[in-house]
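Shown here: the complex without one of its protein chains, the others still in place.
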Amino acid sequence: YGKNTIKFLRLHKEGKKQFVKEVEVCAHLRLTSPQEYLEGNNSLVIPTDTIKNIVLVLAKKNGISSLEQFAIDICNHFMTTFCQVAYVKAYVQEVPWQRLHEDGVPHIHSFICVPDGIRFCEAEQCRNGPLIVFAGIKDLKLMKTTQSGFEGFYKNEHTTLPERHDRILCGEFFCKWSYGECKDFDFNCIWKKIRECILEAFAGPPDCGEYSPSYQKTVNCIQMFVLSRVPQVQVIEVVLNNTFYNVVDMKNLGLTNDKEVLVPVETPYGSCACTLGRK
Amino acid sequence: YGKNTIKFLRLHKEGKKQFVKEVEVCAHLRLTSPQEYLEGNNSLVIPTDTIKNIVLVLAKKNGISSLEQFAIDICNHFMTTFCQVAYVKAYVQEVPWQRLHEDGVPHIHSFICVPDGIRFCEAEQCRNGPLIVFAGIKDLKLMKTTQSGFEGFYKNEHTTLPERHDRILCGEFFCKWSYGECKDFDFNCIWKKIRECILEAFAGPPDCGEYSPSYQKTVNCIQMFVLSRVPQVQVIEVVLNNTFYNVVDMKNLGLTNDKEVLVPVETPYGSCACTLGRK
Amino acid sequence: YGKNTIKFLRLHKEGKKQFVKEVEVCAHLRLTSPQEYLEGNNSLVIPTDTIKNIVLVLAKKNGISSLEQFAIDICNHFMTTFCQVAYVKAYVQEVPWQRLHEDGVPHIHSFICVPDGIRFCEAEQCRNGPLIVFAGIKDLKLMKTTQSGFEGFYKNEHTTLPERHDRILCGEFFCKWSYGECKDFDFNCIWKKIRECILEAFAGPPDCGEYSPSYQKTVNCIQMFVLSRVPQVQVIEVVLNNTFYNVVDMKNLGLTNDKEVLVPVETPYGSCACTLGRK
Partner (left out) sequence: YGKNTIKFLRLHKEGKKQFVKEVEVCAHLRLTSPQEYLEGNNSLVIPTDTIKNIVLVLAKKNGISSLEQFAIDICNHFMTTFCQVAYVKAYVQEVPWQRLHEDGVPHIHSFICVPDGIRFCEAEQCRNGPLIVFAGIKDLKLMKTTQSGFEGFYKNEHTTLPERHDRILCGEFFCKWSYGECKDFDFNCIWKKIRECILEAFAGPPDCGEYSPSYQKTVNCIQMFVLSRVPQVQVIEVVLNNTFYNVVDMKNLGLTNDKEVLVPVETPYGSCACTLGRK
């Protein structure tokens, strides 16, 4: 199969107020026949350049009301226009432009890039199959400076890690969920709600937090919480790439370091991933 | 001379509330004698490992009330402790952790990384010279979707660029300013004010903006505005790495594209830089 | 499941001659019980730190005769030592250090990093299943400046690409093949042979090359050639991330550009991927 990536800006105005969406679109196609590979016969091949034109034309005609709707539009276009397409997947990712505010007043045409978690989505369809929609957030970096530990793990002669009941929990989250065969969802609103759920499940109550006995359990809490709060989500996958921090031993420098100065441990870094669905 | 980079986390608590600063420190030293280079005589060399220990001990003892104060502390320590140091520069850069909020309530120990412009500073000193402090912001990405043009430029037989009076202005800013021989400044407060000035000068009034006739003029406006509003700033340098966007020509696709769909032009990209001081 | 990454150097000497292998190892484990996720019960969890220790101890004890043998050693260790492990995968990637030569004479202890295609491998095993070994090369950048075209493709109203019979073929290759349940293979020797096959199939005969009617066909040629020459390979996957180059139109600059000056087209870039096995 083939894929390609297109990056572009979609502007629109309402009166004098300007709106902007900058996206990166990656379209994957698989054709019904492998003749392009086996025989070098290009007669069914849809060139990258044509795919780019289609994506830009769809953006021009339909706008981008939500990333998900745009991905659905792309899938629909390829499935209905090209009978040689056996499978199509459209991945859409957003550049996180946010409207500037001056003393709380929104600016009509100025924006700042705020990459505190990148929104993306995917729509995919096999010929004669349902259109499935996924959405997600990636590059979301979170930290808890307390209320995290790791104890009671398996031990043998290769174990050197001490048990810790007050460590730093820090990492980069990748979360991706499926809406199943979705109907008329308000994708923008649901996405914002899920983002809030992830942050809330990670952090716990603002006044005291919630103890995390492991990265794995935190991953599971996020999944359980999203599934309980957002009925549109069918399955949720969470990957957490942790950064470990070690409390610097300052004894030989004549000081007691009471978890005040820590250094990141760059290798090994760990990662834990889990996919959870409804029964 | 030599330099090295240390990354670490400094935590502190006030009651149950946790505070976090994650910084990357780069210390440059030049010694009074080049004998380490010429003769392989290491007797005056301060190993990287020792420099790391000193930075961590200073963080432990003094905390990091501001990046600038911490950079000053490092310079002072090296100048007063090691008579073989002829010059010291300390660069300190912040990982932009922000406290999480749930429904407007700040969380006592959870943070999110929001890289919408990275704060950094530098302090430098030659033996017997003044201690000079710089501060700055980098990786600040801004966009204006209108109120920008480029006309009346020099033309000859190699000119192919059309004049434009309504283009996108987009780029990544690097701003660095000098406080001179600073006294007891509230560095955190001044930095926030300068950041606001940069955004305001870039965007213009929220209801209408301000026309930019060129990247160069916008750079100059930012500098003039900061110098006029913040008396502590002596000199300000601004570098703007532009991203150009071209309106996609859709005529051969049978459509009129009224600055609705644009693609970034990755090469050539331009950059303009200017340094401006007080008379 | 969880994974983690460890980077280290393994040295050994034969007389005064030094040998070096620098590798990045990533171990994935899945446990038989999800209790760590669901209940926060860590009693079966093997900490990242323990995994790191095991990998380093295996490197110390066994050395790294080939990446593949080392990956097999890791899988075997985890499967035989920990009954709670349901699945293990070991990915091993090499830093491409090559011995320095001075006037053709190899240096006994000096090396240069030459990243012209990175060697990697994977071994994986489910409990009670066979141990499967993969190997591959990635980040291999190749270019043909002629003998490549793209004609006869599907056209409709969104087509703007002209047919071309003499374009640049350039891209980054990722190739990964399976050895099946391998026995006592000379992995180093086979890997080198496959790399040569890839280059030969890409380039064609040195005096004239071989015409490529599409990226897809070139991908297929590489696969067919490797399968025909290297009986140990069961299945081979090739992904090609193309860079397109456009001949610069210099008509409005008064010049005829006969495919002498070309610029890379950064978006859209395309990619084609194919997996081919034996019947």
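The chains carry the letters A, B and C, assigned in the order they are written, with residues numbered from 1 in each.
One rule holds in what follows: a contact is a pair of C-beta atoms (placed from the backbone, for glycine too) under 8 Å apart; a residue touches a chain by one contact, two chains touch by 3 or more.
Being a predicted model, the structure only gives us computed values, none of them experimental.
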Partner chains on view for the chain not depicted: A, B, C
Sole contact to the chain not displayed, among B:Asn76, B:Asn220 or B:Gln234: B:Asn220
Contact footprint on subunit A, counting only the chain that is left out: 157-158, 160, 252-254, 263-264, 266-267
Absent chain, residues of subunit B that touch it: 1-7, 34, 36-54, 57, 81-82, 84, 150-154, 156, 158-161, 213-214, 216-217, 219-220, 244, 267-274
Missing-chain contacts mapped onto subunit C: 6-12, 16, 18, 20, 53, 56-57, 59-61, 97, 100-102, 105-117, 140-147, 168, 196, 199-200, 202-209, 245, 248, 250, 253, 255, 257, 259-264
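As a convention for this text, only the chains that are shown with their structure count from here on.
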Distance between the centres, which are taken as Cα means, of subunit C and subunit A, whole angstrom: 26
Between subunit C and subunit B, distance of the C-alpha-averaged centres to the nearest whole Å: 38
Touching two or more other chains - residue numbers and ranges from subunit C: 158, 160, 267
